[in-house]
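One protein chain is absent from this view; the other protein chains keep their places.
Lettered A and B in written order, each chain numbered from 1.
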Amino acid sequence: MFDLLSNANTQWVLIGSIMLGFASGVIGSFVLLKKQSLISDAMAHATLPGVGLMYIIFEYKSIPLFLIGATITALLATYSIQLIIKHSRIKTDAAIGSVLSVFFALGIVFLTYISKNTSGNRSGLDDFIFGQAASLVASDVRMITIGSAILIILSALFFKEFKITIFDPLYAMGLGLPVRFLNLVLLGLVVGIVVIGIQMVGVVLIAALLITPPLSARYWTDKLGRMTILSGVFGAVSGVAGTVISTIGEGLPTGPIIVLCASIIFLFSLLFGSKKGFIPKVVSTHEL
Amino acid sequence: MSYDAWILLTGSLVGLTCGVTGALLVLRKMSMLADAISHTVLLGIVGAFFVTQSLNGLPMLIGAAIVGVLTAFFVQMLDSSGVQSDAAIGVVFTSLFALGVVLISFVGDSVHLDVEHALMGEIAFIPWDTLTVQGMNLGPKAVWMLGFVFLINVLFITLFYKEIKLTTFDPQFAALLGIPVMFIHYLLMGMISLSTVASFDSVGAILVVAMLIVPGATAYLLTDRFLILLILSGLIGILSAVTGFAFAVLFNVSIAGSMACATGLYFILAFIFSPKHGILMKQIRKYRLSSEQS
Partner (left out) sequence: MNALSVQNLTVTYDKTPVLQKVGFEIPKGSLTGIIGPNGAGKSTLIKAILQLIPRISGDIQVYGKPYHRQRRLIGYVPQRSEVDWDFPTSALDVVLMGRYGHIGLIKRPGKKEIQIAKEALRKVGMEEYQDRQISQLSGGQQQRVFLARALAQDAQIYFMDEPFVGVDAATEKAIIQLMQEWKEEGKTVLVVHHDLQTVEDYFDHVLLLNKSPVGCGPTQKVFTMENLKQTYGGSLKFLGENSVVLQERV
């Protein structure tokens, strides 16, 4: 096992998973407070047709191209959700569910089209569904690491602006903050993390990395700053633990394992969290 | 019946069953719970496999129904402990689904249960997996299972029609009248789980979401009457299955995926052209009004 971990490639993968986990935890905090957890899930599912379409058009495998395609369809999905909510009586939940499932279905259709109708095979594309850390090459890992770092820096730069625009957008507008622009930046961050993360965690479960760590962090603190950092730490721990476990147990899909690690942290926080945790609550009610 | 006819029948039954039941969830603003349940039933199916060591219909149905209702229960619990409901759904279903996927990878290769199957189903194999009783070939198992689940759903909806309607519209008032709101809630969750698992073999855990949500949302754009909405939703489900099948044959792509895409197509049509609530009609009405005034 230590052989494996001292391997240079594996070390890079581990660093990538830490950075990715941290970035998603941080961005997830904003997403959670903006009540957009499930929209991020729809975005994630919607990246699949983008990846497939790029392959159909260019007929060759190129991760940057795939990620551009993923970004385009993810944004398209977000836009569709907003369009549906704004211009019809459909409620948010049904809009998200419809867009998510139809985009994903389109992705599946593209993938089957590729394997049946083009000369190429789609192996490698399937890894986008659940993620596969083992198949990452050096350039992928570099991109994940650098991309995550950029996203973390952006989050730090805009932290106080995000805080106020999420909490009270009208007030923020009154302060003269460019609320629309900030919303766009946040959208960019979410799409960014989803697109970077799908190779490792997969489109089906990447949203969990945006939802679960901040939710866990919420059980330990009421302050946004601390919550964001703690959420990042939880994400990083899940990322690295999941990657190690899936590398050791060969054939275990990376994404689901990372998600399970995050879920265990959540369960622990739910029970023991110092704020609103189940057990501290029971104890304090008894004192009452 | 021919091979294609069986596939069409199976797909239509998926559309009908999911369409009618899913419409109720759309009205209850619980579409994402349908999404969640259709992911987590995977865990129920894997669980049933580990217990019985076989991929038998009935234990799978039971396992899925249990996990489906458990999903709803966990979400409810987190929700009432103050977690915002979309995040509650997100955390519960990703956890249980991840667990299901990880467990699947422990299932040997000899058994026909894998992730791809879980996602996309294998409707193309449905016609060969037939039910034989005393040497008589009664057609595909999936058709029987779907038919059975559809009848159960219709039975429950008929029996509890007014209770379902009232708890959907105004749960507080329903509680006041002494209608068992929670019972109806879990009854529906049970129905969703059954529909999901019956459709699982053919369209897979994730594509079933499209069949559950989109026809209901489409019907919501087309009518202002409750009963008609349910029926319409079922019909749109069938129509999507048929259209999707045609597309799949034409372009040689995933049948289930293309059926799910077809639901999207009908949604877009309704979104634009619905006589009452379509954006085109709204624009035309606006235009007429302003030209009348000038």
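As a working rule, contacts are C-beta pairs under 8 Å (C-beta built on N, C-alpha and C of every residue); 3 or more make two chains touch, one makes a residue touch a chain.
Predicted, not measured: the structure shown is a model, and the values here were computed from it.
Enquirer: Which of these touches the unseen chain: B:3, B:50, B:106 or B:173?
Expert: Touches the omitted chain: B:173.
Enquirer: Using the document's definition of touch, tell me which of B:77, B:138, B:159 or B:269 contacts the absent chain.
Expert: B:159
Enquirer: Going by the contact rule already stated, which one of A:34, A:91 or A:218 would touch the omitted chain in the full complex?
Expert: Of the candidates A:34, A:91 or A:218, A:91 is in touch with the missing chain.
Enquirer: Take the complete complex as the reference. Which residues in chain B touch the chain that isn't displayed?
Expert: Interface with the chain not displayed, on the chain B side: 27, 29, 159-163, 165-166, 168-170, 172-179, 220, 223-226, 228-229.
FYI, only the chains that are shown with their structure count from here on.
Enquirer: Measuring from the mean C-alpha position of chain A to the mean C-alpha position of chain B, what distance in angstrom results?
Expert: Result: the chain centres lie 26 Å from each other.
Enquirer: Residue numbers of chain B touching chain A in their complex, please.
Expert: Going by the criterion above, the answer is residues 26, 29-32, 34-35, 81-84, 86-87, 89-91, 94-95, 97-99, 101-102, 105, 115-116, 119-120, 206-207, 209-210, 212-214, 216-217, 220-221, 251-254, 256-261, 263-264, 267, 271, 277, 279, 282.
Enquirer: In the complex formed with chain B, which residues of chain A make contact?
Expert: Chain A residues touching chain B: 32, 35-38, 41, 84, 87-91, 93-98, 100-102, 104-113, 116-117, 126, 129-130, 204-205, 207-208, 211-212, 215, 251-253, 255-257, 259-260, 263, 266, 276, 278.
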